[in-house]
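Quick one: the structure is below, and I'll ask about it shortly.
Of the protein chains in this complex, all but one are displayed in their positions.
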Amino acid sequence: MTEAARDVILDVEGVSLAFGGVRALTDVSFSVRRGSITAVIGPNGAGKTSLFNTISGFYRPRSGNIAFDGRSLAGTAPPERARLGLARTFQNIALFRGMTVLDNIKLGRHAHMRTGLLDALVYRGRARREELELRAEIEERIIDFLEIQHIRNAPVATLPYGLRKRVELARALAMRPRLLMLDEPVAGMNREETEDMARFILDVKEEWDVTILMVEHDMGMVMDISDHVVVLNFGQVIAEGGPAAVQADPAVVAAYLGAGDLGRRLSGPEAA
Amino acid sequence: MRIGTLKTSYAADEALFDTRLQKLLILLACAAAVLFPFVASPYWLFLACLCAINVASATGLNILTGYTGLVSLGQAAFMSVGAYTVAVLEIHAGTPFLLNLLVGGLLTALVGIGVGIPSLRVKGLYLAIATIAASVVLHFVFAHWPLTGGMQGLSMPPARLFGMALDQPFQLYWLILPVTGLMVLGAANLFRTRVGRAFIAIRDRDISAEVLGIPLLRYKLMSFAVSSFYAGLAGGLWAYFFRVVTPESFPLVNSIFYLAAIIVGGMGTILGGILGAVFMTMVPELLKFVAGLVTPFYPDALALLAPVRTIVFGSLIVGFLIFEPHGLAEIWRRIRRFFHLWPFRT
């Protein structure tokens, strides 16, 4: 393996995806460097969430390959990908409504735990030890870190939107992520909430040694915190590079201007 | 009232019963359960055993339907598998009853896994209907297989412990109640661990559960297995209790009964399964009692008992679903909350 290849944690190569006759992704290739924050941007319907779902293994690409840590993910089921360290959040928040915040976070660790059915029924020995260790770790590393102590026993259904997003991040952190995929982490948040979330994302990268791949519409945040930006339009990669370079790319500007008011968002950071 | 949480360890916070009052109440309940057979009449002992059997089965169904969100109308049919297994073993092999019960439970779990296999492709209603179909098939098998005695069914000898026959409610109580207690405890434990959380995740949003690391088919089948294991054990207890097992012992209506029990009690809570099963078992007895009271004034009351029971049964299902969808467990929670804040808020 070359130095450059070792440096890449996720390599998407020529991925195409279609639903019936509709092409969602066409020959998408890009790679994510270890320890970076990579953002995928693009107008609505560009295929960003489809891309995430393909990486998670929920959709099967028609062609192309996705490699995680040098290992091809073809034929790997979604739960197994989670175990390998591919953690994610969802655009429309997929928390489990019937559980408390704490249980939602604990659920993230599922793939790394060993308790079997019989252990669980008696709740002695391994099951108990494992659960208590998990509880301690979640309390001390995740709940304190994300400042959600006050809601740990609340049912998620009662939480406001911004907190739910934070709980989802907590659950993804409990998955022992190596690559954390965030699908619109600040969508629908106000300025203050967005800044909090941006800070959490940067802290996760630094303190947890996790690579981050995110889809986001908030250009201000994307330009502020990402190291690398991939632009999708109509299921194709139209530009790639550092934030400043991408922003100046005429193809990107055209794509966004074509998509109406999103053009204004692109020039967001200067305006702000 | 409750003035605060003063726990000093995670273990204390993760305990099943976390307040001193709760522990005290549980202790009292256990003591009452031990003393009960010595003061109760055979009629009440009979009812207590019946309630316990229904609690065991309803708890099993609650794991599958209440917690995992897979609706089954086959719980009674699963019970029949356990009951027949126990009866056949008792008649032909004469093995110890605990072993028979265990074999009955395991065999039912296997059948449950078989029925659960379509659950990856079909869900919701279609799955419920598939379980009805499975019940029809099982009924047919038991009614036509020589080993299970056809329509006549099987009459079996009582369970024996150190040469003593367990054939009265008083003795059976000591078998049925502890087994049920252990089963309920097991179910409660299940939902303190990753296995239980996986079940709930599948209920709430199965496709995202998969992306978060939960293999769906394995856990759906596991839920079917545990649930039908419980049904099999309950069916085995039922067999030892009534000692006659026929194809008509476990009609589809009984499956609806268990579903109704967890709806009335509260789906997805352990307490709900217990409360619902006890409540639904006692309602017909209450009606019988009322009919007895009314008979002097209205001689036909007893004749109306059966249809009134049917109507009350249906009304309870409808009424709880519309007015109290979280069931008796929610009512109980409200009562508790009231006392937590009492006397500062009334």
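By letter and in written order, the chains are A and B; residue numbering begins at 1 in each of them.
By our rule, a residue touches a chain if its C-beta (ideal position, glycine included) is under 8 Å from a C-beta of that chain, and two chains touch if they have at least 3 such contacts.
Assume contacts and distances are computed from a predicted model.
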Legend entry - Protein name (UniProt record) of the chain left out of view, among "(Fe-S)-binding protein", "aminomethyltransferase", "Branched-chain amino acid ABC transporter permease" or "Methylenetetrahydrofolate reductase": "Branched-chain amino acid ABC transporter permease"
Legend entry - Sole residue of B:Ile202, B:Leu259 or B:Ala329 that reaches the chain not shown, by the stated touch rule: B:Leu259
Legend entry - Touch with the omitted chain, as defined above, among B:Lys7, B:Arg121 or B:Arg218: B:Arg121
Legend entry - Residue among B:Ser208, B:Asn254 or B:Thr281 touching the omitted chain: B:Ser208
Legend entry - Residues of subunit B (touch criterion as defined above) contacting the omitted chain: 71, 118, 121-122, 124-126, 128-130, 132-134, 136-137, 140, 143, 207-208, 211, 256, 259-260, 263, 304, 306-318, 321-322, 325
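To be clear about the criterion, only the chains that are shown with their structure count from here on.
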Legend entry - Whole-Å separation of chain centres (CA-atom averages), subunit A against subunit B: 41
Legend entry - Residue numbers on subunit A that touch subunit B, as the complex places them: 56-58, 77-79, 81-83, 88, 90, 94, 96-99, 103, 106-111, 113, 115-117, 119-123, 127, 130-132, 135-136, 139, 171, 175
Inset, instruction - State the interface residues of subunit B toward subunit A in the complex, per the touch definition above. - result: 10-11, 13-14, 186-187, 189-190, 192-198, 200-201, 203-205, 207-216, 222, 225-226, 268
